[in-house]
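Attaching a single structure in structure tokens format; questions to follow.
Note that one protein chain of the assembly has been removed; the remaining protein chains are unaltered in position.
Chain lettering (A and B) follows the sequence in which the chains are written, and residue indices restart at 1 in each chain.
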Amino acid sequence: MNAHAHRVAGQRLPRLDGIGKVTGKHVYAADFTLPGMLFGKVLRSHRAHALIRKLDISRAAEIPGVRGIITSADIPAVRFGQAVRDTSVFALDRVLFVGHPIAAVAATSLEIAEQAIAAIDVEFDDLPALFDPEAALDSNIRIHPDWESYKALPIIARSGNISGRARIHAGDVDAAFASAHRVYEHRFTTPLVHPGYTEPRAAVADWDANSNVTVWSNTQLPFDTQNTLAEILDLPAARVRVIVPGIGGGFGGKLRIGVEHFAALLARKTARPVKVMTTSEEELTSAYPRQATVVSLKTAVDREGRLLAREGRIIVDCGAFAGSGPGTAAISLQIMVGPYKTPALALEGIAVYTNKVPSGSFRAPAGPMANFAVESQMDMIAKDLGIDPLEIRLRNIVKEGDLGPSGEIHKSVSIEECLRKAADAIGWEHRNPEPGRGKGIACSWWMTTGGSSGVYVKINPDGTATLVSGAVEIGSGAITGAAQVLAEELSLDLTDINVAGVDTQTAPFDYGAQGSRTAFSVGNACLAAASDLRRQMFDLAARQLDSQVDTMVLRDKHVVAGSKSISIAELARISRLSGGGLIAHGTAISPSPAYDPTRLENHPLPAWNSPSYHAHAVDLSVDPETGSVSINRYVVAQDVGFAINPTYIEGQIEGGVAQGIGQALSEEIVYRDGTVMNANLTDYKMPTAQDVPDVECILVECASAAGPYGAKGVGEPPCIQPPAAINNAIAAATGFWLRSLPMTAEKIAEQLRAGRT
Amino acid sequence: MTRTNLDIVVNGERHQILIEPHWTLLHVLRNVIGMMGTKENCLEAECGVCTVLLDGKSVNSCILLAGQVAGRSVTTIEGLGNPEHLHPLQAAFIECGAVQCGYCIPGMILTAKSFLDENPGRRPSRDEIREAIAGTLCRCTGYRKIVDAVALAAERMSVAGSNP
Partner (left out) sequence: MSFDLHKPATISEAVGLATRLAPAARYIAGGTDLVIQINRKKISPDHLIDLGRLPGLVGIAETAHGFSLGSLTNYRAIELHPAFQGRLSCLVEAARVVGGHQVRNIATVGGNIVNASPAADFVPALLALDAVLEIAGPTGNRTVGLEQFIVGPGKTELRPAEIVTAIRFSRLPDRSATAFLKEGRRKAMEISVVCVAACLTLDESGSRCVSARLAVGAAAPKAMRPKEAEACLSDQPAGRASFAKAGRLAAEAAAPISDVRASAAHRRHLVAVMVERALTMCHQRIVEERR
């Protein structure tokens, strides 16, 4: 590798799509239009659980300007989904949550479509509903009476309302509890929160003369969307083309089909292009929020605070469809162990159906919920034993070669460095600088999601390179990062790389912009493609320069062989004339680490690729009477393996912490009797610029074996620790911990008053 | 539905269009004039991505009736600079890494511009900048680099001696 000079990779270079974004020229899916386009709206249920007695679209169909209406009667009864294929496009014989789609209308204007929606007559017979996940576990009420007939991934264990149950066990938990110095039991709850992207979900669909459909959408997973659409439309996938013009944030909320199927179905019905876009209200009632959870932890320690055993259960409320509930319940188990050595484990993650919005994979699914529990309890244990919270962690953290929860081996371990640096930066020696002010820490680990990526790279006769990838740039700068890797390997400048738009028809498969994998995986694919291009260039240069390949290097956009050289641009020109051009295909798939399958039951993601380690430290003040929290300083020490572009990595950390602060202090989708009470941005409270401090980033580089230049995934981890770190700081300031999120001023004020009496 | 005439100036260009009276300025900009740089999201003045300048002051175009701005001057992101000559705010946003997904950025830049133009030549504190942009939500950046960019632009604009 020519990586040592790091002219490009590792540099703070401006992102490739910046100018378009600051001038308003960048086109997002929400901006995309086609001539003759109709506007689609979806009729959504106002009942949480009810049989559909009557569905009459005749009044709506008569409204001038309405061009097409579809219901479940118009489409095959396909069920789709990831872990469990339980989702239908429209409600079939019953609605399962408030927001469940029942019909869709296309009309010549949005207003007419809205009028038509209001004119569809639906009558319901209510069914008993389940809103509480714990009640749903044992209830005789079946949200999916035909659950046994659904196809599912073989690894997933389901029964009744349980859409997935995973377990991890090791050692002898009972013996450990029996002989422990102390055993601590706590229960925590976390609510639904919305990913909060500022661009609504949008799709435009158009069918061509050969009955192929193109969908322009802001999906994070164009190939997954292509597959799901193909199933719904009953077409071979090759006849479905998904293009992502641009996307205004995703954070895992734009992974799965959102409005693309409505657009495609309406476009087919009306033989016109159709655009469907969600409203704020639809986002807060019918999108893919983070699951609400209940976490119970029972932890045994010795006199020195060393972890002996942990018994834990997380109940993940997946809402009316399984979505990523089963996966989230399973991943929670690794977070419940944390970056700690715990010899005995008995952990269970259960995903359960309720009659609420089906949830999804918001940034680090499982992370903030399970970490809130684990890291809060860690501090409670520390206080009870009279041990400093940093010290108790240092006594328990894993070291290189230690076993992880699934029996995998921890490698490239940096958790100690992260903890010490974060604690040092926050001024850990003075945890209570003044009354009402405290400091807290929390740490975790996280995966770099695997899956494959492919790229095509061609060198152009002007010396630039075109990068064709199926991975969407969702804002993180990951594609710029991959381009930096490519430029580094080809001795080009970053600005010599042209990134092609994402189009399933022409791009190689990519597992998707999710799970902190994009820069890692696309970067690796670029390394492979660059390696092939180097070989092609050297072979061609050998003939042109009459030199040996093994004397050649790439430098300053030239192939250099001793005193002779030829430019990459010239080689590209020659190659075009003589043989079709310099073009390479690179693929990458992350290796799966070895683990001990006997520890696991029905766990779909047993071992993590290239995990990262991280620690957060916060300094905050609590108003002693109002309970209001003001964050004074926030520090993150995150192991990024290798910082491909420190500026955008900092951006991920700063933004992730802001989301974490929102989850910690103010965000919650509030349900009452199955209806969302705050389905607007007035009452769904995301942090403004005055709610977030200047987050301080310490980038730790402990190289991974598998990542480009040793990089590890970066995007998700920063939102994991804020709730626990903030809870621990609140405890340092006030003497008590909260057990539920969000930790509002009201909850804190109530605790403060209770403490006084 | 009777449409009425609307005469507005957008980025220095006069537009004479027919509107339905309930159409908002945002709708007219995006769907009638066809300028997509101003973004759409909450439609209730809570998120700020629809921010434009009305006679130089930042406003939420999603809740302004197009008819209310007849005869007045609207500035959108398209009127601020272009790739060859970026406005100092646009250049600073790129330099400081303040752009991630970018959807809030047109609104954010105009929110900042309105604030800086209230006191040309002055360098606001970081807290003042945070207060000024509090009406425009960003979900990607955590705001730090946005504040960096506005501070940098303010410094450069004060040195240059005039606000473009």
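Worth pointing out:
Keep in mind that, in the parts below, a residue touches a chain if its C-beta (ideal position, glycine included) is under 8 Å from a C-beta of that chain, and two chains touch if they have at least 3 such contacts.
Since we're looking at a predicted model, the values are computed, not measured.
Screening A:Glu62, A:Glu304, A:Asp556 or A:Glu625 against the full complex identifies A:Glu625 as the residue touching the chain left out. With the whole complex as reference, residues 1, 4, 20-22, 24, 43-46, 48, 51, 54, 57-60, 63-65, 67-68, 70, 111, 114-115, 118, 131-137 of chain B touch the missing chain.
Contacts to the hidden chain, counted on chain A, fall at residues 111, 625-626, 628, 630, 665-666, 670, 677-678, 682-683, 685, 687-691, 744-746, 749-750, 753.
Simple rule for what comes next: only the chains that are shown with their structure count from here on.
Chain centres here are Cα means. That of chain A falls 30 Å from that of chain B.
By the touch rule above, chain A contacts chain B in their complex via residues 12, 14-15, 17-28, 30-31, 195-200, 246-251, 279-280, 474-477, 647-648, 650-651, 653-659, 680-682, 686, 688-690, 692, 694-695.
Across the interface of their complex, chain A is touched by residues 30, 35-44, 46-47, 49, 76-78, 80-83, 86, 90, 93-95, 97, 99-106, 109, 126, 129-131, 133-147 of chain B.
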